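Structure in structure tokens, see below.
Only one protein chain is missing; all other protein chains are in place.
Up next is subunit A:
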Amino acid sequence: MKETKIYIPNLSLGNTKSVVNMINRLGGEVIIANTPDELLNAKKIILPGVGSFDVGMRELKDGGWIEALNKLVLQDKVPILGICLGMQFFFDESEEGILPGLSWIPGKLERFVSNEQNPIKVPHMGWNAVKVNKADGLIPQQEEELRYYFVHSYHAVCANSDHVIATAYHGSDVTAAVQNDNIYGFQFHPEKSHRFGMDLLKNFLSV
């Protein structure tokens, strides 16, 4: 059965409201969990996030969220979608901080390097097209160009390339979407990517 009730941990990490707006528009229901206990009935979770890696990881740790998330995601295999910084938490570590990540997907976050050979703007900000590597994820493989809104200064480098579902080009191919079993992540913002992003959240609602 399709689970359209989405739980979102109530963290101070930015823009939950935009995600809620879009899920509601798609006919889904959002439950904001104020404590890890309120999360325990979740059958589907979205972890949004804007801000810095350590501030976010500290809040997850100090709030007791990590234990609850580990149980739900690793043991009960509850589907979870991380968006932007929310996705970055899934990795082992980030050059942005010193705290360890959740280590659900092997790999780390590296800062974009802009130099004379590769003069890219940092952050990677704006609309970019993605190349889909695997059709079985949340992102459809189709003729029409798929474009999404990105804002980030650190990008995920997966230890296992099978986890990379889609890439975007910004000086080099950059991880745009990842999946490891029930764990999904988008570096871009589907909630701010018009119908392109709406389609992906719709797909997550029907996982």
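In the analysis below, contacts are C-beta pairs under 8 Å (C-beta built on N, C-alpha and C of every residue); 3 or more make two chains touch, one makes a residue touch a chain; residues count from 1.
Simple rule for what comes next: contacts and distances are computed from a predicted model.
Student: For the chain that is missing from this picture, which UniProt protein name fits: "Ribose ABC transporter permease", "imidazole glycerol-phosphate synthase", "4-carboxymuconolactone decarboxylase" or "Sigma-70 family RNA polymerase sigma factor"?
Tutor: The chain we cannot see is recorded in UniProt as "imidazole glycerol-phosphate synthase".
Student: Just name the one of A:30, A:122 or A:158 that touches the chain not displayed here.
Tutor: Residue touching the absent chain, from the options given: A:122.
Student: Could you list which residues of subunit A touch the chain missing from the display?
Tutor: 14-15, 17-18, 20-22, 25, 50-52, 114, 121-129, 147, 149-153, 169-170, 189, 191-195, 197-198
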